[in-house]
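Data first, discussion second: the structure below is written as structure tokens.
Selected chains from the complex are presented in situ; the others are not included.
As written, the chain order gives the labels A and B, with residue 1 at the start of each chain.
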Amino acid sequence: MVDTLAHEDELQELFEATIARHDRLEPRDWMPEGYRRTLVRQIAQHAHSEIIGMQPEGNWIGRAPSLRRKAVLLAKVQDEAGHGLYLYSATETLGVSRDELTEMLIDGRQKYSSIFNYPTLSYADVGTIGWLVDGAAICNQVPLCRTSFGPYGRAMIRVCKEESFHQRQGFELLMTMMRGTEEQQAMVQESVDRFWWPALMMFGPPDADSPNTAQSMAWGIKTHTNDELRQKFVDMTVPQAARLGVTLPDPDLRWNPERGHHDFGQPDWQEFARVVKGHGPCNAQRVAHRRQAWEDGAWVREAATAYAAKQEESA
Amino acid sequence: PVVLGSYALMLGDDALVMAQRLAEWCSRAPDLEEDIALANVALDLLGQARLLLARAAAADPGLVPALPEGSPVPPEDRLAFFRDDHAFRNVRLVELPRGDFAETMARLLLFSTWRLALLGRLRGSRDAVLAAVAAKGCAEVTYHRDLAARWCVTLAGGTEESRRRLVAGLDGLWPWWGELVEAHPVEVTAAADGVGVDPTTLREECEGVLDQVLAACDLTRPDVPPREGIRGGKGRDGRHTEELSRLLTEMQVVARAHPEGTW
């Protein structure tokens, strides 16, 4: 027992040295249980967000208003499924299977990004999600490409590359619509009005209310605080909004030359808390949709397993 | 060019309507791999539809619905989003509700077996655009057919339930098969002109392929007669099932709300 502990101490030192060097940990390396647990939770939540995130945009695939836009949208939602796949693979290297995580998602034991609990109400939302939601996701995720766990960091590199392509596509859709009819322009503005505050919430609560940030930063799982990332996002987005010709619905939003940043108002954090707790406009619907697909597909997965087993037997 | 236009429209509508149905699976498939695979098939068919509808519009501008002066909607989108169901020329097989995963794969097997045979021959079309679409499409549809065949075999040999569902899917779809290998006058003329393919000449090849897949499933071709048309007309004549107008209602709603929209 004493030996094991001594051994663990050494391993802990090795681990900390790796983190300190900004080197990457690989699945075969020893890691503290808390680190592993935090990683699994974070990667799973990210994977779930990709999968649940297919729904709000998927809602418009059938109604896309041109053949080109239909293909672009379908391909984008398909990419999200792909991101989910890479990320679930990263959790598998930590010993947790995709099926287990899916069960935790549909049981409500694990979360996904609260942004997807808001409905998509017009085709402009497809553009706004690309521009604001993927934009915010990129701000969150680019630093994760250098995260301390190898498989996660490599997955994030691929994800970020595709997300930034999606972000440009979203912006381009909105730009095209802003050059269209008055109704189209109004659709874009209305959509931005709905998504602005939920997009700011994507960075999580203010630093003062984010108790896990310090540990995650120490472990190299997180590299910037919520408020830092939120500020970065606002600074990046304001000039893009101007280029689009839309107004961001925040009367407190203005350039602060002293700080060299934009000042801006705070989202309704009580709303955020309610949505995270499950009471957002679409929480129940999103989880029910995922559960339905999972349950409807059970017989197919069983058939594939049974068929593979029979093939193996006869081989 | 009128025949070429109508012919391209038929093949384009087949692809478009099938893609619309397949895309319904997005976020609903049994597993992420299948979600991605079905989206791939839909994307390939959407791509074919776009080229074929554009070809149809170029060959016979009379096919293209009129929109308000100055509308920026391109011709292929006018064809996709501004025609009513009776102006669609797809076979009825592709418009049927998506059904369960077994039915979807059974339908994809029938459709892609037929389309692969057709595109294979269409590579020799005197129309350079159709020939090019066919050449590119062959690789795509080969993948579709393999995907479908693999799943049919898996479901047939999987569990009792999966086999039961596959058989039910095949039985329910078979009555719609005959329509694919029947010749509409436009197809006959297009074939005579050297731009298209007479689908009756594909029957033997296709049913041979299907028999092979069915044999691997330990099944035989369902013994059911074809579904009747209406006044002798079927999908190629614009006489469809009740499903098509519902499918189009969804597909066209945003485009039609903005006939002068730019997307």
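Points worth noting:
Rule of thumb we're sticking to: a residue touches a chain if its C-beta (ideal position, glycine included) is under 8 Å from a C-beta of that chain, and two chains touch if they have at least 3 such contacts.
These numbers were taken from a predicted model, which means no experiment stands behind them.
Composition of the entire complex, written as a formula in the shown labels, equals A x2, B x2.
Just so it is clear, only the chains that are shown with their structure count from here on.
Here the spacing of subunit A and subunit B, counted between their Cα centres, is 36 Å.
Those residues of subunit A that touch subunit B in the shared complex are 51, 54-55, 58, 60-71, 74-75, 77-78, 81-82, 84-85, 88, 98, 123, 173, 176-177, 179-181, 183-184, 289, 292-293, 296-307, 310. Within the complex formed with subunit A, the residues of subunit B that make contact are 16, 20, 23-24, 26-36, 39-40, 42-43, 46-47, 49-50, 53, 72-74, 76-77, 80-81, 100-102, 153-155, 157-159, 161-162, 165, 250-251, 253-255, 258, 260-263.
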